[in-house]
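Only one structure is covered here, and it is reproduced in the block below.
One protein chain is absent from this view; the other protein chains keep their places.
And then chain A:
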């Protein structure tokens, strides 16, 4: 218990970095995921193909590889540099990689939501003369989004937990790295592990409860 108290400030700072990454990735992955799902159901075959290929390739690549590639491929080789400070640069690389990865799961969740919208809704939308983008924007997506709140909550929980993999992109400031550091210094400590586990549960469990509650509240009665 002494170790946990002694290292609590360091661990808290690391955990805050996890939360920062998670908050940014939540925004970006939801936006990118929505764009991807629009591409995947669009009337233009090429757009559909691009969306499908992107989702299948990125989803089947391990996140560790995605993040390592962001650091070593995109940044070192292709010269994608967000900032001259290495730690800030790797922070944004993690946000980029994790958002790009999570967006594929957001897209798949939304696409399964589109399938829960009854055909009659789309037919009625077309019958009153709405265009594809109007019917998607006004009729289909709002209903689809409401039916996938709970799965989207799981995606966000997983994404929050995945922020610990940031270490693979060379971002050496978040809690998994801090934990390893303290273990290197003082040997393994069960209280530190349990403390961090509790911190993650304190964030992920409420997301689960909240999205579960919201899903029930927002459910479309059919």
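Note that in this section a residue touches a chain if its C-beta (ideal position, glycine included) is under 8 Å from a C-beta of that chain, and two chains touch if they have at least 3 such contacts; residues count from 1.
As a working rule, contacts and distances are computed from a predicted model.
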{"item": "Hidden subunit of the complex - UniProt protein name among \"Type I-E CRISPR-associated protein Cas5/CasD\", \"Amino acid ABC transporter membrane protein 2 (PAAT family)\", \"Aspartyl/glutamyl-tRNA(Asn/Gln) amidotransferase subunit B\" or \"Probable sugar-binding periplasmic protein\"", "value": "\"Amino acid ABC transporter membrane protein 2 (PAAT family)\""}
{"item": "Absent-chain contact - pick from A:81, A:197 or A:219", "value": "A:197"}
{"item": "Residue, one of A:21, A:100, A:159 or A:173, that touches the chain absent here", "value": "A:159"}
{"item": "Touch criterion as defined above, residue of A:8, A:23 or A:188 at the omitted chain", "value": "A:188"}
{"item": "Where the missing chain touches chain A, by residue", "value": "41-48, 50, 56-57, 59-65, 68-69, 72-73, 76-79, 102, 105-106, 108-109, 111-112, 114-116, 119, 122-123, 126, 132, 135-136, 140, 150-152, 154-159, 161-165, 167-168, 175-176, 179-180, 183, 187-188, 190, 193, 196-197, 200-201, 204-205"}
